[in-house]
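Okay, so here's the structure we're looking at.
With one protein chain withheld, the remaining protein chains of the complex are depicted in position.
Letters A, B and C mark the chains in the order given here, with residues in each chain numbered from 1 onward.
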Amino acid sequence: MNVLSSQHRLPPLAAGVILLLLLAIGALRFDHFLTPANLSNLPADYAFVTIAAVGATFVILSGGIDLSVGSLVAFTAVLAAHLIAAGWHPLAAAGVCLLIGTTLGAAMGGLIVAFDLPPFMVTLAGMFGLRAAAFLVRDQSVGVSHPFLAALARDGVLRLPGGFEAPPRSTLMLAVLLAGWALAARTRFGRGVYALGGHERSARMMGVPIGFTKVRVYALAGACSTLAGIVLMFDTRSGNPAAGAGLELAVIASVVVGGTLLSGGVGSVLGTLIGVLILGAIRMLIDFEGTLSAAWTSIATGVLLLTFVALQRALIVWAGWRAQAAAASGTWTRRVEV
Amino acid sequence: ERPAAPSSTPAPTAGSPVKPTPAPSAAKLVVGFSQIGAESAWRSANTASIKDEAARRGVDLKFSDAQGDQENQVRAIRSFIQQRVDAIAFAPKTEDGWQAVLEEAHKAGIPVILTDRLVKVDNPDLYTTFIGSDFVEEGRRAAEWLAKATSGNAVIAELQGTPGSAPAIDRKKGFEAEIAKHPGMSIIKSQSGNFERAKGKEVCEAFLRSPEGPKLTALYAHNDDMALGAIQAIESAGRRPGRDILIVSIDGVRDAFQAMLDGTLNCSVECNPLLGPQLFDTIERVKRGEKVPKHIQTEEGVYDQSRVTAEVVKARRY
Amino acid sequence: MTSRDPSPRPRPLPAPVWPALGILTLIVFNALSDTLAPSGPGLLGPGAFLHVAVVDGAPAGALIDILHYGGAIAILALGMAPVIATRGVDLSVGAVMAIAAAAAARLSIAGTPGVPALAGALAVAGACGLWNGVLVVTLRLQPFVATLVLMVAGRGLAQMLTGGQILTFHDPLLEYLDQGRPGWLPMPMPFLLGAALLVLTCLATRRAPLGLLIESVGSNPEAARLSGVRAGPLVVGCYVWCAACAGLAGLIAGAGIKAADPFNTGRNAELAAIFAVVVGGTSLLGGRFSLAGAFVGGMLMQGLTTTMYARDIRSDVAPLPQALLILTICAAGAPRARALARRLAGRPRGTA
Partner (left out) sequence: MPSPLRDAANPQTPPTPPTDRLPAAPALTADGLEVAFPGVRALDRAGLELLPGEIHALMGENGAGKSTLIKVLSGLLRPDHGRVRVGGRAVTLHGLADAEHAGISTVFQEIDLIPTMSVADNLILGREPTRAGWIRARASRLRARAALARVGLDLDPAIGLAQLPIAVRQLVAIARALDIRARILILDEPTSALSPRETDGLFHLLRRLRREGVAVLMVTHALAQAYEIADRITVLRNGAHVGTWLTPDLPRLALIQAMTGHAQPASPAAAPPAPTAPRPDSTSAPPALEVRALGRRRAVRPTDFSLRRGESLGIAGLLGSGRSELVRLLFGADRPDTGRVFTHGRPVAPGSVPAAIEAGMAMTPEDRRAQGLMLDLSVRDNILLALHARRGLTRPLRPRERDRLVRHYIDSLRIRTPDAETPVGSLSGGNQQKVLLARWLALQPTVLILDEPTRGIDVGARAEIESLIASLRDRGLAVVLVSSELDEIARLCTRALVLRDRARVGECTGTACTESALLAMIAGDSPPAAGARP
């Protein structure tokens, strides 16, 4: 295998190792940690984060950034709740929200492309504007109850062998992940996103439709955030205009921990899932520990994060050495004839 | 050593948990508590009270700080359920959004005690009891005091809490309902100060600077911190806080008592964070199978300058 | 050796122009609202946005408020700009603000006089920056993650420093950082500090080669290395500088309320600072940076907030008009938009 392309695969791989390590620590320290029910909770609790993060992965891969995630989640959650409270069927509300969210994402992408604006600015404006819009829909949280939601929570749970359970949001998350992976790795659009983030000027010279790709990337991110908002709304059966504050940073952090370069062009959707789960597992360890004060919770979160990204770094360096050493044991050869 | 989860026993009905507690009294009580975060000194005092009381009684407290994120609270409660704690207590960040996770706790047969504020759920059986103050009532009391102090005539500016948060909404609601009874009282300025001292100061400066600024005779702040910031703003605008402008706020933290002693703050409606003893009393009663009321009101007072002495300030624990 | 008959070269407008135009828009909007409102205070009457009163020999008013509170944001932005120019970002500035304020409060309460307390707090902040810089340079973590660590942990540290309380302190020197109005120029101290820092940093980066070295690292790290630029110390230096600026901003924030509030000081400060830098014409991708732009960007950020107060806009919906204004400013400043405008005006086009 060659060094570089495996170098790109290394960070998510190392992240995977770290995740297993975290779970092992939990299993050794706490009685009820490594139970199927608890392990089922991890993806379920982070389903909406993961779904939003899939969209953010595309944005970051394309060399952009999306700060509007948290606000869009809140906006769609409130809007959906509002519609359901007004008598809509949840699915109809979800559909309408999805349409609106995707359009909003596409609009942000369109602005970025049309005026060649920094994505930071446009999505920051989105973050401000959509938060306000959420408060305009409802200035406080709305609870909803609908037979469909109750039925979904009751009957939608997939029971897997071994006592594992997948509530609908986990299943949906898996579907989104799969779709995201396929889109990134197996479509021209996905390859274009990677190219765009790798070197925008070159990508233009190689015929990638830059503008169209960007608009689609932000539309996709909008759709994912919206879906995340709907998942959140269905799960909590409420929409809160203040929800998801700071979610954008958490999402970007997950993407980056999962091995995606913030500068674009390198990374994977799978890495993002691992990134979310690492941050989730850290949180879960802290919850199980159950002795940390607020101050210590912050400090421990920071220190654990550092420990594990440093470890990830070390693993990558180590693997790089290994690869080099293995290669160096070969002979001095001229590589290729032209 | 932990008591096994009573999953076989039928779920307790609210207020009267039928679950017998045959567990030997020697077994340590395990309680999970999910705190919202540490957004103020009031909250820190709340946390400290609960932790200290748990330590005093030898309760095994699983404490989780959600860092201001409701989702983290949900996750913490789920992890408490996984750990089969004897009781779950939490201070909900918002009223809505707890249906699903409380159903899970209910299914697992773990009693849930709310502190600090109520939640909205389909089925009130999902929680056992609520210990805490009533934000609406606090707002009402603040208005009541102000009405009495001004004989029902005041031009009021309001410093709201964080937009969308339950205390901000309810304290506003209660205050407005009360002053509606007094035609001479009106709120002419209202803006959010995010419960922050610095924002309170900045917003109050803007109030005083506005065309209506000179007309203001009273200030109502949703918490003490904002009032303390506002006092500085009033001083630097050349007016006398506590005299030219009456100030009433909520919480009753030590700095507020000091300000009342100094004469710059007029009244603070207490919102007691020291819930620890009451909380664990209640949990023990629930565990013993006793019936507890659905709402346990905390003991709280309304303090104004007349009630505050140096001793009172010194005795304040938070 | 230009070829003959070159098209008129439209010099790009200097970076601070766009945020400055944004502030101007806000001022005009406020002035119009004051004059047009039926029972408004008029253009300059008491309570008007443009009204400047004199309190205790120092001017006061909404405009002065912008300078006052914008000063701290501008200082943050002046620190953040070089970091962004090296292709980095510092998310921990808010936490560092809280830490510095807490450290100053602790020192002051322990009886340390003003100058050492100030120096001590700034040193603590600088140490935070050193930590960030070392993580970025030696561990080669992505700056986003490296500074995220301190962003998360730092607030905890600040709370530990204050013991979970809001620590009230009294120190004339520290308070002077916020309330000071020097006799020779009775303007808000944070603004004067920011302006002084701006002049200082401009001298350091534009007269001396420092700015070029920083830009070269952000523009093409490999080429900078091959040109003999020692990127490591340079980048660490940028993070230390950024944290020191954040420390100063934290002290100003603490001085403003005469207390260290570890819970709220510097909340969302990182976004405000990055906003100021980017709206001031610095690209998040590194390379060229504009300090003056960052400074004015900070003022614009505060201008948005002050307008919200002045116009009595509910703070939960205020972000909507703010977002629209941000977009308008950005779009107006975009070369693409200017090219479009030129084309509409019938003149030849610039870059394709």
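Methods note: a contact is a pair of C-beta atoms (placed from the backbone, for glycine too) under 8 Å apart; a residue touches a chain by one contact, two chains touch by 3 or more.
Nothing here was measured: the structure is a model prediction, and the numbers come from that model.
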*asked:* Given that one chain is not shown, what are the shown chains it touches?
replied: A, C
*Touching the left-out chain: which of A:L39, A:L111 or A:A195?*
A:A195
*Which one touches the absent chain: A:V208, A:A228, A:L273 or A:V309?*
A:V208
_Residue by residue, what part of chain A touches the chain that was omitted?_
1-5, 7-8, 182, 185-188, 191-192, 194-195, 197-199, 201-209, 265-266, 324, 327-328, 330-338
*In the complete complex, which positions of chain C touch the hidden chain?*
1-7, 9-10, 207-210, 212-213, 215-216, 219-220, 222-230, 287-288, 348-352
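Please note the rule applied: only the chains that are shown with their structure count from here on.
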*Length of the line joining the C-alpha centres of chain A and chain B, rounded to whole Å*: 34
*How many angstrom lie between the CA centroids of chain A and chain C, rounded to a whole number?*
30
*Multi-chain contact sites of chain B, meaning residues that touch two or more partners*: 38, 43-44, 47, 163-164
*asked:* At least two partner chains per residue is the criterion; list those residues in chain C.
replied: 159, 164, 314, 316
*asked:* Under the stated contact criterion, what part of chain C meets chain B in this complex?
replied: 40-41, 45-48, 55-56, 60-62, 65, 69, 159, 164-166, 168, 179, 253, 256-259, 261, 263-265, 267, 305-306, 309-310, 312, 314-316
*asked:* Could you list, by residue number, the parts of chain C that touch chain A in their complex?
replied: 87, 91, 135, 139-142, 144-145, 148-157, 159-160, 164, 271, 274-275, 278-279, 283-285, 314, 316-320, 322-324, 326-327, 330-331, 334-337
*Show which residues of chain B lie in contact with chain A when the two form their complex.*
2, 32, 35, 37-38, 43-44, 47, 51, 61-65, 67-72, 74-76, 78-80, 82-84, 94-100, 103, 120, 122, 162-166, 169
